[in-house]
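What follows is part of the complex, with its chains left where they were.
To keep things simple, chains are lettered A and B as they appear, and every chain counts its residues starting from 1.
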Amino acid sequence: MPKGIKKLSKKAGLPPGTLVHIGEKKSDKTRITVMQYNEDHYQEKELSTIEECFSYKDNSVITWINIDGVHNIQLIEKAGKCFSLHPLTLEDIVNTGQFPKMEDYEDYIFIVLKMLYYDEQMNELEVEQVSLCLGSNFVVSFQEETGRDVFNSVRERIRNGKGRIKKMGADYLVYSLIDAIVDSYFIIMEKIGEQIDVLEDEVVNYPTGKVLHRLHSFKREMIFLRKSVWPLREVISTMQRGDSPLIHETTHIYLRDVYDHTIRIIETVETFRDILSGILDIYLSSISNRMNAVMKVLTIIATIFMPLTFLAGIYGMNFKYMPELEWQWGYPLILFLMGFIGISMLVNFRIKKWL
Amino acid sequence: MPKGIKKLSKKAGLPPGTLVHIGEKKSDKTRITVMQYNEDHYQEKELSTIEECFSYKDNSVITWINIDGVHNIQLIEKAGKCFSLHPLTLEDIVNTGQFPKMEDYEDYIFIVLKMLYYDEQMNELEVEQVSLCLGSNFVVSFQEETGRDVFNSVRERIRNGKGRIKKMGADYLVYSLIDAIVDSYFIIMEKIGEQIDVLEDEVVNYPTGKVLHRLHSFKREMIFLRKSVWPLREVISTMQRGDSPLIHETTHIYLRDVYDHTIRIIETVETFRDILSGILDIYLSSISNRMNAVMKVLTIIATIFMPLTFLAGIYGMNFKYMPELEWQWGYPLILFLMGFIGISMLVNFRIKKWL
């Protein structure tokens, strides 16, 4: 079953805005971290309860609150109250079967994104949903797991004051997070590209039935990737169009850059799909080719030995009056004849280029 | 024949607006139920005749009249008169071969939807048409069957006052009904997804001719699903665009949510189609692979025994002067030669990786 369908039915029949965690519960832990910064200032903290968030709101600095563990419904509900998020927003945050989208709730912009990891042991894509709420001077990000994300480079830049991140607003922080996610896609793409190269070599050199299943699973991953990346294009282009006052014009040029990267990811996915279907063609015709080779061996053997066996059969008959049997040179002659027939058959196959 | 085509020709040649029930008559029974509610009030009743409807109109409360049994032309005609529905609306209500659509008749909005059920015994999709007429303070819903629908969760919410349904207008009720239908699609999707997983396992492990027919019937179901869900997108997006005063702006945000769900259903259908065509590829190449395996066995057997049989044939000839026949060690020698030929053939096949 495609990723992202399973368990969507859990919510069926409940009133809209009911919070039900949909998705695999990846761990029990939750974690709340806060980063506050402006051009001069920088502070980082881990909170034990979400209630502490309230004290971080409405300051003149940029606040980034990152909440890991969307399976904790109570936590999400409290966070929603704290930042006055719409019930439908909360519903989307805890439903991890979303695909990327952006919704403008006027007070804040709600963005859903997918982080992808490539599990090299299993050769599998793993996915984690990130939801971002961009307010006038805060960003709240919601993740599924506490263990990992792709935002460390952004955190480093805030800590070190590298780049222009500390001079810009909350919208630039959101841009940086999106950029980090899109950059991580390039790494995924490169790993998948290497896997596809390996697969292609295998198909060309020694194709087996396993190849097809791997091809099929690559195809499903491409379908999933496309669904994860394609709507991102729309998300960024909507942000860039600049209808919301929450996104400043100075950020537009950066959004155009990440939009470009998204386009490139999408094109790569399409290219991979084309290449995979080319590999399938090679595989199928290599099966036919091997069948041809097998058939040729069979035909060569049969064509040489059937006439010879027939000849031997003739002189194995028990007729009383078979003059050849009496000849002194009958046996050498027939052996010579058989050799001649065999060799001319072989020559014939060589001419037909079967050998 | 695809569902929804059959018997459409019954109406051919009749003037527009003539009521002819098109579709399978699923039961003889009809049932009329009324729910009336506002923020404080709630009342539920089953009516014996449609005439009683008149007394429920034009009140200050929200009235939801649900009519089961569109095969009863007289009933539908009377209901049409009661709520001043256009003859073309009535024609569409009794014609169950419709696909989802929305039509704005100014006084009311007419919406056609399909409810889907998955019959687990038969592994088949079943379909039932629902028509909704949304007036300023009433909703009339028409169903084919009395037995079942997917609206119980909505009824429960009205009864218990859960969620905001009792505080909102008739348009929110229509939204809730559409939402219930779309939610039920997720359940269908999950069941089909499980079936497709089973099919895929089968194709990979032991493919038979039956697989193809099941694949084909899944494909037809996907075609049907797509036709049932695709226009829904347009329906909801038209409602959301907010041209009609019957749909209040507060409902738009909810329509956007159900629109999102519809998009996800459509994408899932497309994904299923991709997966099904991948399964077909696996099936076809597994047939080729098995053919290859069979041919290899044949070729190995023929390649080993044809030369040996020929050799035996030679020494079965009755020539008078065949010196080998007289040799003391002729027989063991020839047996040894045969063994040698046979074994070297086997070694050869091993080298070619046929064994």
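To be clear about the criterion, contacts are C-beta pairs under 8 Å (C-beta built on N, C-alpha and C of every residue); 3 or more make two chains touch, one makes a residue touch a chain.
Small disclaimer: the values here were computed from a predicted structure and weren't measured.
Colleague: One sequence, 2 chains in place: how many copies belong to the entire complex?
Modeller: Across the complete structure, the repeated chain appears 5 times.
Following the convention adopted for this analysis, only the chains that are shown with their structure count from here on.
Colleague: Since subunit A and subunit B share one sequence, what rotation angle in degrees maps the C-alpha trace of one onto the other, as a multiple of 5?
Modeller: Angle of rotation between the two copies: 70 degrees.
Colleague: Distance from the CA centroid of subunit A to that of subunit B, rounded to the nearest Å?
Modeller: Taking the mean C-alpha position of each chain, the two centres sit 27 Å apart.
Colleague: Across the complex, what residues on subunit B touch subunit A?
Modeller: 150, 152-153, 157, 162-165, 176, 179-180, 183-184, 186-187, 189-190, 193-194, 196-197, 204, 253-254, 256-257, 260, 264, 267-268, 271-272, 274-275, 278-279, 281-282, 285-286, 288-289, 291-292, 295-296, 298-299, 302-303, 306-307, 309-310, 313-314, 316-322, 353-354
Colleague: Any idea which subunit A residues touch subunit B in the complex?
Modeller: 1-2, 5-9, 11-18, 86, 88, 91, 97, 99, 101, 103, 206, 209, 212-213, 216, 219-220, 223, 227, 280, 283-284, 287-288, 290-291, 294-295, 297-298, 301-302, 305-306, 308-309, 312-313, 315-318, 322, 324-331, 334-335, 338
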